[in-house]
Structure formats: C-alpha cells, structure tokens
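Note that this complex is displayed minus one protein chain, with the remaining chains in position.
Chain IDs A, B, C, D, E, F and G follow the sequence of writing; residue 1 opens each chain.
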C-alpha cells in the first residue's frame, strides 16, 4: 500500500495516522491557500482522524474554510481544525507565567482539545507572586500532565516541576527582551531545571507541547 | 510535619517522596563521602522508596557502600542504589545512535530500572545505517515509551519520533567534536525535530530522561 | 591579456571562464538595474558560456531582461540566465525535507540546469515519514550526485548520506523557528553528520550547492 | 598627595580607601607569594581598613600568612584577611539553591563578614522543594539585603525576589552541566527575572556580591 | 485573604504592595487598552500606592488616560503613572554615556521619581571625553545611589564604579552596531567590570534599574 | 540477509560495503582494545575492502595490531589500516596553510591513500606569503580534487577555490587562539567563501574530507 | 577653561580638538534635525577644524544643510561635512572585496578625505579572482596605509596584509548571508589573520577605519 501521495507541491504522509494515531498536521506558513486546501482535502479523504492546520493567518484561514467546509478557525490559536476528536480520558493543564505567553498557550490548548484531550488553562501565575501558582496546585495535581509555558527566565517550569509528580512539558517563549535572547534563555533554563524529569520542546511551540501530551495517551501497538 | 531536614551541609527534601512518589535523588559530584553517607542514611530512614546517588566516582562509591550497607554500585552508570523498586508495568526502550553514547544509556537504563520500569536497551543503531533502526522498530513500538540517546547531529531522535506513537524523550550527548559543540548541536537539532511531539532533556542527562519516563507512570493525586 | 575589466561600479573577472570553465556569476542584491545590465553585457560579449544573475527581484528581472535580450527569468529560483548550457552527462538529484525548502531547491535546480547538469527534484521526503525517502532511494542512487536540502534539524542529510555512495552536498535552510536559529542548527547538524563524507555549503545557498555539483563535472587542466 | 604606589609588579591604589571606604582588595590568581606579601604589607601600612586577598590557593595562603602576621585564612572561602571590620548594623542573608553553590556562598559570606556586615547563610533551598525557601522567608525578610546564589537555571533568584522587598543581589554559579553553559544560563535567567529590581553580578563572584552589599552601607560624601 | 484577582486576561497580584511596598507594575506591550484599563483600575481600587504602566505606545496611552482619570503620561519615558509617590529621602543620580541612551534614562528617571526617589540626570558623559564625567563627580558622590546607563562598550560603568562608594546599578543599552551585538557587549562588559561591587540589570531596562534603586529604600519587615 | 551484527558493545554495519563501496570505518576514541579488535576482525571476515580505525592512540594501536595481524599504523595520522586499496585513477591534492595543520593533513592523506586515491600533500602555503600557493597552482590544477586544510581565518580555501575548477573540500582546523574559537572562525569563513562551489566538512576532520574525496570516485549503482 | 558645553540634549566635548586634533564627530542616528544643527553650530563656533556628521539620512541632511550653511552632503557616504581639511601628506588606499562593500568604502573614503588624507579607492578585488588584487599591488604599496573592506569570509585582509608592509586597517562588513552572521564571521576572520600586524575595527565602520588612519598622521604632543 502506498503510504504517501505526491501532490507536486507536497508529498502527503498518508501512513502517519496508521503509524502514530493522528494524520499529518499541516504547518501553515509559506503555503498558498490552494496548497493548504489540497492537502487538507487529501487528509480528510484518505485518513479518518482530526485534520489540523497550524500558524495560519486570518485571511488564509477564511479562504481555506470557504474552500473546505466543516472546519473551524481559532484565531487566538491561529489554528484550523476539521473532525476534532471527542474528549477522552486524559486531562492536561496548561499553565502560563504571564499574559504575554497567551498565544502560545492558546495554541497548546486548542491543539490538545482538537486531539481529544480534556484541557484546562491556568494563566498568569509567574513566580514573582508565588501565591498564584501555589493556589493553582490542586488544579495542576488533578491533571494527568502539565504543560508549563513561560518566557524570560522560565522559572515557572522548575517550580511546577517540583510540585507535581506527573509529566511536565515545558515550553519556553520568546517573551522578554535583551538578555531573554528571543526565548533562548528560557529554553536553556528549562533544560537545566533543578526539578528532575521535566522535558522541553522548542521555543513558542505550543503545538509541540500538545503533540507531546497527545503521545502520553498512546499505547504500544 | 517538617518536610526538610537541615544536615548543615545539605537540606534534605523529605517531602519529595510524598509529593512526587520518589525520594530526593542525590547528585554525587562535589559531595564528600560522609556527606553522601549522611544524606543517604537520612533518606533511607525517613523515606521508604528507592534511594539513588548519581555520577559517583568508583572510589567514593566503594566508601559509601561500606558505610551504608545494602546498596549496589553500577560502575557503567556511575550509580549507587538502595531499595530498588520491583519491576512494574511500564516498559521503556533506551536506544542509542553509537557506542560512544553508552555511558549515558547506562545511566538512563539503570536509573529507570531502579525506579521500577522494565527497561530494554537497543544500542548503536545510528541513521547512517538505517536498516539497524528499522530492524529495531518492533521492539521500539512494543515499549510504553522510548528514550533516544544520540550525539553529533542527533538525527536518530527524528527518525524514531516518526516511527513510534508513544512518548519519545530525546537525550543529546556530548559525543563528537568540532561543530558538535559538546552536545549543543544535538540538543538544538532534537528541539527542532520534524517529528512532532518529541521532548528533550539536558545534554548527557540519562538521569533526566529516566526521571521523565518515571513521571509517565505517575497518576494525578 | 587583461583578465578583469573595471566598469567603475564593478571589476568583472573575465578570466574566470578560462580558469574555472564558467563565467563569473552575478549576485543580484544591492546592484542597480544598469549595473546588472552592464556586467551581463560585458560577460556575454567577452566570455562564451552561460551567464547567470542570482537572487534577483521580479521588478529588476523584468528591467534587465528588457535591456539584455535573449535571457530567461525563473521567478521561483529568482534567477536570470542567458546562453544556458546544453544538458551533458552528469545527473544531480535535488532532494528536500519539506515544502518550505522549495525556494532553495528551485535555485539549486535552476542553476544546475543552466550549467548543463541533468537535474531531478524529489520534494518533501523528510525523515518524520521515513518511507518517503526510502521510496526515493532508487532515484537517488541513479544520480551522479545528490544535493540534500533541509532546515530545522537537517536529519535528511544523514539519512541520505547513509543510503547513497556518490557525493552528497548538504544545504541547510533557514526553515523553522526558535532553536532552529535561522538555519544555524541545520548547518551544525549537517557538519556533524554520522554519515561519513557528506559536505556542506552555506545556509540557504542553493547556488553554492549547484556550483559544487558543477565542479564535479570538471576535469584537471 | 600621591594616591598610588608603584611596586614594579603592581601599582597599588592607595586612594581607594578614601574614595570608597575600603582598601583595594587583592585578587590572588597569577600573583607570586612575594607579590601578594608586598601588596598586603603596603596596604596594611598605608591604609587603615580591612585587607583582603581573594581566591588564594592553600599553599600560597600559608606562605603569605607566615610572611605577614596577623592574618586569617578561610579555606572554604579561599580568602585571606587582616584587620577584619567589627560587625556593624547592616545584615545580609546569603541563600543558596544547592550544596554545589557552597564555595561561592562561602566567599560571599566571608568577604561580607570581613567588611563588617552581619551575615547569615541559608543553604540548599532550591525551588524544586519550594517549602524549603518558604520556610526561610522570615529570615530573608529580616535581613537588610539578600544575596541569592544559584546555578543551573537560577530560578531561586526570581522566587526570592518576589518574596522580599529589600535589595536582592543575584550570583549565578557555574554549577550544572550541558545546557548550563558554565553559568551563562543562570546569568541570563537572573538578568531576565520576572521579579522586578533584582540585580546581578558575574558568574561565581561571591566577592562581587559581597562588595555590592558593602556599597549598600555607604553614605554619600 | 485572597492575594490575587483573576480578570481572565490577567491575574493581578494584589498582595505585592504588602509584600514589597509597591503595587504590581504593568508591562504595556502586548496588552489591549481595555486590559490595561482593567488592571490599572483594579490596582487603584485594591492597592493604595503608585500605579505604573511601562513601555506604552502614545496611542494606547491616550486611550488609557481617557478611561482612567488622574493619570499622567511621560512620552519620553513611555510611562503612565497614577498616584505618584511624594519625594522622600533617597536621591538617585542617573548618568548616561551618550545621547542615544536617552530613552532608557528617561524611563529610569521617570519610574524612580514616580516611586518617590529624588532623581537627577547627568547626560552624555561618555569616557571618550573623560573630563565630562570627572566634572560630574561631585553630583554623583552626593547621591545615595547611581544608575549608570551606557551602550557600546559600557566603560562608563567601570569609571563611575571606581569614583563613588555608594551602590552603582549599571544598565547596558542596545546603542551601537556590529560588535555591540544589540547590547550584549555592554552587558558582558559591565558584568566583568574591574570596579568591584557594581551590579547589573537587563539590557535597556531603565525600569529594572529604577526598581533596584527603590529596593534600596526598603527596610526589613 | 542480515546487514548488521550485534557484538553487544557495537552493532557492526556489514551492509555498508555493499551500499557505499567501503566497509564501516571504526572511530577509535572511547573504545577498548578488545572492542576495536572485535569490530576489525568482524569487518575483515565479513567484508572484503579496506578496514580503518581512526584517531587511535599509540598504545591502543600497538595492542590492536598485535591482536589482528596484517595491519599498519600511521602515528602521524593516528590511523590503523588493513587491506589498503591499490592506487586507482583519482588524484587528490591535500594542501595546508601552516605547519600546525599537519596532523589533520596527515589523517586526510593517509585515509585517502588507504582508500585507493593517489594523494599528494602541499604543506605550509598560507596566504600571508601568496607566492607559495601560486607556485603550487600547477600541482593543484593537475589533481582531480583538492582538500584545503587551514585554521585561523581559513583564507586559503577561498584563494584555492578561485584558482582551480575541480571540487574543493575545505577542512577548518582548530589551529589558532582567541578569536579563532577552536576552529569555528575558520569553519564560518570557509562556509561564506567568495569562491563559489567550495564545500566544507567538520573542524579537524581530515577523515571526513578524505571520505568526501572517496565519494567523488563512486559511480551510480 | 571649560572643555564641554551642555546643550541639554547633548554635552559637546569642546576639548577634543585640543586633545586629539579633531573636533568631536557627530553620530547622526537618533538625533533630531535641531539637535544636529545645534551641535554643529557649536562646534563650528568653538572649534576651528573640520566638522562631520555621520550616517545621516537624506531628508535630515537636507534640513541640516539648510540650517547651517557652508556644508556638503555625500549621500553615498551618508556624510555631512563643514570646513574639510586641505589634502596633506598621508595617502591612504581604500580597497574592497566586492561591490556590496561600497557604502562602507564610501564612508571611509569621504571621512578620510574630509580629514585631509589623500585617498584612493580600489574596488571589487576579492580573492576569488586573485589577479585583481595582484594587479592593484603597486597602488597599495604606494600608499602610507591601507584600509581593507570585506564581508563574507574577509580573506582579502589576509592577502593584502601579506603584500604590503605599511599599516593595514581591516573593516569587516555585514555583506553576505547565513553563516556570515551579519559580519561577525568576517570580523573573527580578520582578527585571526595569518598576516601579522593587521588591526581591525568594528563591523561596517568605515568611519572607525578613517579615524584610525587619521591617527597615523598625528605626532606626540
């Protein structure tokens, strides 16, 4: 059986759903409306699960939605979805350090929801006012996993990592200026966290964190 | 109840076992034999789970074992353990790109085993000879999670990430020279992997990967 | 014989064709239309081989073509050519990891074609769906050389490098965000590839890769 | 009046005590025993305040002490002192994240003490076990200033900075490995702390932090 | 007592005034007019001290001022303030190396003034014309603390640090080009100053320096 | 047919000779004498071409040679070889900028020779004395390919790249100090060479350059 | 005598002419038209030598010229000058590697000329066509000093440095892309040049090079 389809402008990985329980996710930037439309139509026709387009601009989103009915656009998350999964058993808490981390959190939460995770968002609990994150501990401990999103020095990841025992996925953001180095400082800080067993994804990658959380729900096969 | 004990040279976090299902793990470098002995004795007396000392030199290991009976030394993993957990349900596959990644894999596997994970190691399946990792796919797919350990360009993480659907924890190693930048290149490469949902820990941190795998076994509470 | 001609705004290297079998290639950015026109006219008049202008903007391209007849504009490759070479014996396969690498591939392929190489392009075979590159192996093995173009972690270069025995020229691209560091991560990864004997050119330099492939066709003299 | 004395191997800044309330402090590395002896003797003779030599090796310390009576050696702090100041009104709390930060804390505390600050040390209260630093809050709030010493991701500085209102001087340490980048990660993290008004000194510079605390005690004049 | 208030788009730290003597300061970028308005209104209602919004664009500033009466806009400092503190005892001198450092100095001075510090500004006394800073020494020595603002090589911090004995807070700026690396060079230079006891804040952070100066006025409690 | 053999400590890629015309090359560092011996013996028995061990220390080399007869040790190149290939048609010129580049050149030349390339070495022709490289031009132009080895600023690669028309493989070396950044400067310089079509391998990788030259001799199949 | 004048927005260093034989040079960016006008008027009135404003935008230049008569605008050099010095004895050759280095060369040449140096410009003699720089050797050797301007790998500085015996001032430019790192690669390469005694100024600083050449004409006093 052929596992990929060459559309000329893209070679769609049709076998990914069988291999990984999820059709290929489309990365929006640099693709034309008709290219996105073509890939989405292919995935809807040849796969059966949720179809997502990430980081899509509002104008592109409207055009694609018009061309491929049944979709939904979340502008905060810059996400297009079709055939979202029904909520299943795994709960993920998305927690942010500051209001500037909002767009990354929106992407993480919307992608996780579209893949069937029960998602709660706890915003703006940076460690400069520690009582805020302490107040959120019951919510964080009630989740199957926690996505921690923080820019600047990224210290929230270490604090949360020490408070919960379930998987912690840290997302550094490009929030901040100067020595924040567009997210590199938060990235390095999270990688060297004194809280053991934290894992890290790329800067600003709410998508990557949601996918990592989705993997937590997969079983060997 | 007091959750920490101040030994003067260290403040032992006695509450970590209650919070995170695992006593504090002792980081060996920079500690004297009597300091390690004191901390281990405290943890054995005040906690009930496995007690581990990482990155311990052979001479130090012998002296500590002599002072605190019942322990075990794994020289490849540079690990001391007491009260290892019985094997439980979660299986983790540890896979390496090259023979030079061996010490990091040894640490990951030994720590995971000591914490009760069923661990298998697949060595030396770097992508320059792709058939090697393809031959290992059934083993990797049979595991609940996979730890991928690679230095140089770290490409094995992307390849494995595209072949399994369960959690993948990538460990960059300092293997290589020149542009490998002591593991920074592998680290950056793993963070930007085209395989979605991979997570990354610090360079050479077999320990961190094992702890991340351990978190996969914890349930909210 | 004078080997260079000073046009005031540029000193044209007229001897390059004799030394290297190819007239000087004009780098477009920062040059005025009349400057490009002057250099191209000089090269057409004083040399006999193909004349190329790279990275040229559409408006500039139109003006130059109007001023110097007989040229051709490839907008995807941002390339202007006059007197393209006839196809000769060497075949080069240009292979990309993702759709975002398209512009770099277009430049590599168009330059190689203009210099007389038989060029085939294999798109979008990133290692997250390994079957795609495996399906392309016969095509890659049939070529005299392979140009591998990839951003993010650049792992495709290592995989291809292990599958073919002919020269592999790797081009890192600035595709990706965050830890991709505008192509530096792919660059470092390709330089530290575990597949022996791969060579690397500058980030996004489809031109550089095509020229390196062209050198493969030259004989001592 | 001449404000400096040229000893040939060093030009001693005799006026520093008048300008800044403290004789020049001698940096030990790279200086011979007789050079240190000469400078210390000069400062003892021409100034009236405390005389300090930092980062001095044990063997050198013994030789210098033998040559210049009345001094004291603190091997943990790698410090030699003569004419230590009597304790005065300002209290400084020195707090560390982990046991590996001990030598830097020892230097900070010993220098501060020698300059007349009342110094308390709170060790090993890293944020992975947050209750430890919370338990120390009363001590930290009781001090006129706080020196926070942490390596790895340096998150303790942000947490302390949000808990106290007095000056916080953060010292990144080279503790950690891999992405800790020999202290650069902690340095960058502390500089981008979400806790407003924290200040930072050089990596491992317990001395610099103590001098900064000393400046807090100086009045205009 | 609840110490924070969740406005949905932000979780306002109401307890910061009690903990640190100053209500939370609002960081303007990325926030909507109604979000800033909401946070400011909350702080004015639930706290009693000065309320500040930093780095606010002129248009946003006008809209917020219209919605929340009683405020003041300093366009040079990009600052909005309500309920500025009355001038109290601490004097701070803000000194700059060049005219390009002006905006950062304006922010430092305006924030310090709003918090009740008596502030004087000494501009454009870079070390290439040393007599300028020497002429300013009496003013600098008369202040309780000095904020030194400099870009490029940041040498002014070292020179001032050697001339005054009170606290020196150095602010690197992104002034300069090429090897100035957008302020990183000045940052590194200030951290390695040969003048002992200087402390440093983030690049371009006039705000951070002013807050650090404000901490100098706080007493233990 | 099984293409790899698991020796426990290594998984030997037996199929590499069929895929790439050359048995797997053994990287010496980090391997025990008996491990090297085991791998070499396997390759000699299961493959038919040249067997090489790179970067081997003198003591290890002697022990391995004693255990596996028929080998040869080149101490300058730190290379062990068995069954060297007979010289064939391709000639490669290895050219160095300075005497400090000698060990890298020795490795490149010895590996190339062992693989059947006719190799000539031109030493110490750095561009500070340009007549030296100009005098070597006939030799360089007579070769099928040129390996240029240079540290410091690596300018020799650009100069040679402009003088010959055949493939140029540039090897940056870690020669130099300070701003040479252990070879990173030469690496970056070679990647941005104004001489078109130069390719680059990792710092100090004489081995990588020789393998790249070997690939030049392979034909599609 | 007061050596500086505080205009409020700037503190003009009136003594620089006496100290260094040249009035303060005004850096244009970030200054308003009336600020530049004020400073220039002050310098014209209080000093007697040439007055220069660098990096000035065309619109600003026109306004300033209208307000301060007697000036001249060189748009290629982005330079405003009043009272240019008469040509004196020192000749400087400005040599560039490529056409993209033109603006930096224009600044260097115009500033040098305004300060009384006899300036010749040799353009576009990059080392990929070595005969171009070799043809220019007589001109370079006839000058009292040489300013070498090159981006990308900056190799021209090494080649020129080996051909002339007089002072060589190297200016790296931000020409190039990818691994050129906006001029950092050329900067590092020039600093590690194998041609002894070359000196280097900041990236794109034609101004700095011209001032360095001007210093060559000054005698002790």
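Everything that follows uses one rule, which is that a contact is a pair of C-beta atoms (placed from the backbone, for glycine too) under 8 Å apart; a residue touches a chain by one contact, two chains touch by 3 or more.
Computed from a predicted model, the values in this text were never measured in an experiment.
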Note: the excluded chain touches shown chains D, E, F, G
Which of these, E:61, E:97, E:146 or E:201, touches the one chain of the complex that we don't see? E:97
Among D:81, D:113 or D:205, choose the residue that contacts the chain missing from this document, as touch is defined above. D:205
Contact residues on chain E toward the hidden chain run 97-98, 126-130, 134, 152-155, 158-159, 161-163, 176, 178-181, 184-186, 188-196
Those residues of chain F which, in the complete complex, touch the missing chain: 98-100, 102, 123-125, 128-129, 131-132, 135, 177-180
If you put the missing chain back, which residues of chain G would it touch? 19-22, 25, 91, 141-144, 162-169, 187, 191-192, 196-202, 207-208, 210-212, 214-216, 218-221
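Here is the rule we go by: only the chains that are shown with their structure count from here on.
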Out of curiosity, which chains are bumping into both chain A and chain G? C, E
Between chain E and chain F, how many steps is the shortest route if every step has to go to a touching chain? 2
Relative to chain A, which chain has the most distant C-alpha mean position? G
If you average the CA atoms of chain C and of chain G, how far apart do the two points sit, in angstrom? 36
Where the CA atoms of chain B average out and where those of chain E average out, how many Å apart are those spots? 44
Touching at least 2 other chains, the residues of chain C are 98, 128-129, 162-163, 178-180, 184, 187, 191-192, 196, 202
Where do chains touch, given as pairs? A-B, A-C, A-D, A-E, B-C, B-D, B-F, C-F, C-G, D-E, E-G, F-G
